[in-house]
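Let me give you the structure first, and then I'll get to my questions.
Only a single protein chain was left out; the remaining protein chains are all shown in position.
We call the chains A and B, going by the order they appear; numbering starts again at 1 in every chain.
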Amino acid sequence: MLDGRSLVRRRAGLRLWLSCLWLGLLGTVALLAPWIAPRDPLAQDLFLGRMPPFWLPGAEPGFWLGTDSLGRDVLSRIIHGARVALLVALIAGSATCLIGATLGLLAGFLRGWVDMVISRLIDIWMAFPPVLFSILLIAVLGPGLGSIIIAIVVIDWTRFARVIRAEAMAQGAMDYVASARVAGRGRIGTMLRDILPNVLPTMVVLLTLEMGIAVIVEAILSFVNLSISTDDPTWGSMIAEGRASIHQAWWVLVFPLVTLFLTVLSFSQLGEGLKDRFDPVLR
Amino acid sequence: MSFLSIRDLSVRLKGGPPLLRRVSLEVAAGEVRGLVGESGAGKSMIGKAVLGILPPSVAVTGGQILLDGTDLLALPPAERRRRIGALAALIPQDPLSALNPSHRIGPQITDRLVDILGWTRADAIARARALLDEVQIPDPGRVLRAYPHELSGGMRQRILIASAFAAAPKLIIADEPTTALDVTVQKQILRLIAGMQARHGTALLFVTHDLGVVSKVCQRLSVLYAGMVVEDTTVAAFFAAPRHPYSAALLAATPKYTDPSAGLNPVPDAVIAAIRAEVAAFDRAAKHG
Partner (left out) sequence: MPFLRAILVRLFTTAITLAGVAVIVFVVIRVVPGNPIAMMLPPGATDADIARLSALYGLDKPLPAQFGIWLSGVMQGDFGTSITTRQPVLGLVLGRLPATLELSLMALAIAVLLGGAAALAGTRARGTRTEGAIDIANGMALSVPDFLWGLLLILLFGVLIPVFHISGRVTPSLDLPFTTNFYLIESILRLRLDLTADLLGHMFMPALALAIPLAAIIGQLLKQSLKEVMNLDYVTLARTKGYGETHVILHQALRNAVLPTLTLVGVQFTFLIGGTVIIERLFSYEGLGNMAIDAVINRDLPLIQGIVILFAVIFTAVNLIVDLLYAVLNPRLRHA
């Protein structure tokens, strides 16, 4: 008997492996970028502008995925772009997780005026269009890796806060918490030692999701030309350039887009796969 | 001449144990048959099999269900649905969840008449009113326009009973219709069902775990244990002298409300062991047969 659910369950294992594979590959490539990138990502050669990828006629040998309008090697730029992407993903993702989850825990467990203030803050925050807010922040903070990380944290902390708050509230009402309190543990102690381990699985799942979001936000910001700087190779700026020359040199858009696509997909499928693993019902 | 004839019906959990073991029973036209057994004996499963609403995790592995002469299990699904809808009806167990909370009461009674049997709306509404009167619901007009959550549990069960008789079915399956109700209301509802059955002349398969109910309403009964029919007899004969030891134990276990000093008599372990052995023997024979 084939049940649709068993099919999904089998897939859960598969997608966990595939996403780990891609992310692992990406991580390795990013680490070894200066050594494995065939060319200097910043080197321009106007004579070699808009060369197609190696399997098409007119391709320049050594430039596997072609060149952009300034003659820069697409493959090398993608490889170096991976560094930025993963760096942002890890740092911004973790920072957002930390801050958002902390606020969510405090609000959900301590309740009272702490909860009221934080909840109101979340409401106000959610009234902002996220992309616009991030663009605004970058304009204010100026370009740079630090600014991007701050921008991502400032915009997306509510994602963690809301979910963790709800979970903390649910857990806080449970019996094991009451018995911990009776045993004499202080409020913060209870929060850290009893509740935190139980919301950890959710936090991990959201973290992987957040890392995918961070990569996207960085790409959007560099697309709008507000990210690191116009010269540094980021997937977003490559996509921006590719969008402009889409009819003449489609490869400048396609390859970074596909890489970005696979990366974002991998992060979220990783999260989904982990969620299924953690879910006691499915097990 | 039996309106409903179940022959050697076997049903199992897909990839699991059997739930009904070659069940056979007959309900004559206009007759009331009781189906008793403890929880998990499979009583509801028989009713669901007849009405074609077995859960997807369950499969029929053998037997026939003859409704007015035609084997339902041999029919294609659409045809089977039509037949069941035209000839049979269900009085469900839980009045709270058996009515759609988003629809008013009226359409929930008249829908089958208009959509499936092709009645005009006016005729259907008139019929609904008449039925609500029959089940003694005051102000039928208001009730027809009301939503389920506005009415009490007892009222909802009356509506469900009325709804069951709407399309003039020849067979009604009542699946523990009083179990979910207050004790004070149970008696009224029982009397109501019995009265309507007598007036409309409908055959009734009454599923219950309560032997007291059976004695008041049914003419014949079947006793079920672990999906096997253990006894099949008239009510009079049963209460006078049950043949099977398990039936006897069941009868003895019924609390005597009139004599508080008489203790509780659970079914003896020996009887359980014996009947379990019967079931095991059946399964062994089924595997080889």
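Throughout what follows, a contact is a pair of C-beta atoms (placed from the backbone, for glycine too) under 8 Å apart; a residue touches a chain by one contact, two chains touch by 3 or more.
None of these values were measured; they are calculated from a predicted model.
When the missing chain is restored to the complex, the residue among B:Leu20, B:Ile65, B:Ala98 or B:Leu250 that touches it is B:Ala98. Contact with the undisplayed chain is limited, among B:Gly85, B:Gly154, B:Pro245 or B:Pro268, to B:Gly85. For chain B, the list of residues touching the undisplayed chain reads 51-53, 56, 78, 81-82, 84-86, 88-90, 92-94, 97-103, 108, 111-112, 115-116, 147, 149-150, 167.
For chain A, the list of residues touching the undisplayed chain reads 2-4, 7-8, 11, 120-121, 123-124, 126-133, 135-137, 139-140, 142, 212-213, 216, 219-220, 223-224, 226, 239, 243, 246-247, 250, 253-254, 257, 260-261, 264-265, 267-269, 272.
Simple rule for what comes next: only the chains that are shown with their structure count from here on.
Rounded to whole angstrom units, the spacing between the C-alpha centres of chain A and chain B is 57.
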